[in-house]
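Read the structure below first, then the notes.
The other protein chains are all here in position, but one chain of the complex has been omitted.
Note that the chains are named A and B in the order they appear, and that numbering of residues resets to 1 at the start of each chain.
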Amino acid sequence: MAIEYKKNLAVFHDVVSVEEAEALLEWLQTKRTAKVDLTDCVHLHPANLQVLMAAKPAIQAWPTDAGLSAWLESALVAR
Amino acid sequence: MSKTIMIVDDSATMVLSLKSTLEMNGFKVETAGDGVQALTKLKGGVKPDLIITDINMPNMGGLELIKNVRALPGFRFTPILTLTTESQAAKRDEGKKLGATGWLVKPVSGPDLVKVIKQVLPGA
Partner (left out) sequence: MNPLLEQFLSEARDGLQDIGEKLMQLENAPADAGLMNELFRLVHTLKGNSGLFDFPEMTRVLHAGEDLMDAVRNGQAAYSRKLADRLLDAMDFIGMLCDEIEADGVTGAAHASVSVHLVKGLRQLMARDEVAGIAERHLAAGITDDTSAIPAAETAASLAASLAADLPLATIPEPARLEAYRRASAGEPLHWLLYTPSEQCFYQGDDPFFLARQTPELLWGGIEARTPWPPLADLDAYCCVLDIHLLSAAPRILLEEQYRYVADQMTLTPVSRFALVLPQGDANGGPVYDDFVSDARNLLAAGDLAGLARNAGTMLELSSPDLWIASALRWLRLVLETEPENRVVLDALVDSLSSLNAPDWTAVLAGWVEPRATHPADPPPGHDHRPLTAAPIESIHEDRPRVDESQVSGDDGVRSVLPILTTAEAEALAAILASQREILALTDTPTWLPGRLKAAAAVLSACLRVSGATDARPALERATATALAENTGAALLAWLDGQFSSSTSSDTRAKEEASTAPVAIAADPPQPWPQPEAESEVKFGRRAEDAIAGPKSLKVDQAKIDRLMNLIGEMVVAKNALPYLAGRAETVFGVRELSRDIKGHHAVINRIAEEMQDAIMQVRMMPVSFVFQRFPRLVRDISRKLGKEVNLVLEGEDTEADKNIIEALGDPLMHIVRNSLDHGIESPEIRRAAGKPAAGTLLLRAAQESDRVVIQIRDDGKGIDPETIKRKAYAKGLIDEATLERISDQEAVNLVFAAGFSTAEQVSDLSGRGVGMDVVRTAVEKVNGTVALTSERGRGTHLSLSVPLSMAVTNVMIVVSDGQLFGVPMDSVVETVRVPRAAIRTIKRSLATVLRGRIVPLKSINALLGLAAPPRSNADDELAVLVVRLGDESVGLLVDDFRETLDIILKPMTGVLSGIPAYAGSALMGDGSVLMVLNVREIL
């Protein structure tokens, strides 16, 4: 699985596909204080991104992929 | 993990051509000779990451196949490319409306094919 759910932390790996968005949304609906670790993520389908944008979990770590990181910051950092 | 691509075309030549290009580029390839065969395979557990289908085929053409694939569980989001010729603009649009992601224009050169696949298949 591209998203690894720990107690209060979702760790994203590699490419997170569209299919994972439903589970991510369900998980975030129950974890109001959830954190997300994007370190190893190289791409995520925008369905997942939408969920993150709407749920606004704390981003514990941004992707090491600089390009992806820049994009995600534009979407996830409140301006 | 290598991605699986399904090629649906009634022309064995076209299938062979695409298949060899894709396999050379490290993809796994499933093939079907028409829409009916393709659906049978998909229902039988073949789970391609991308489907490339011809439009004009006997038994079941590409457009009908797209409609049917989208109705299958597990294939709501699978990218589908149609194989068209430059004169088939209307078919491309129709394909898009029915749920295709995009199209390829025949003849498809190897580099073009790989380029388009990399464009629609994250992680390919």
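By definition in this document, contacts are C-beta pairs under 8 Å (C-beta built on N, C-alpha and C of every residue); 3 or more make two chains touch, one makes a residue touch a chain.
Just so it is clear, the model here is predicted, and its values are computed rather than measured.
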| item | value |
| --- | --- |
| Chain A residues touching the omitted chain (full complex) | 18, 21-22, 24-25, 28-29, 43-51, 53-55, 67-68, 70-71, 74-75, 79 |
| Residues in chain B touching the chain absent from view | 10-14, 16-17, 20, 33, 36, 54, 56-59, 70, 76-80, 83, 85, 87, 96, 99-103, 105-112, 118-120, 122 |
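Just so we're on the same page, only the chains that are shown with their structure count from here on.
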| item | value |
| --- | --- |
| Where chain A and chain B are represented by their mean Cα positions, the distance between them in whole Å | 30 |
| Residues of chain A touching chain B in the complex | 14-15, 17-19, 42-43, 45 |
| Contacting residues of chain B [partner chain A, same complex] | 77, 122-123 |
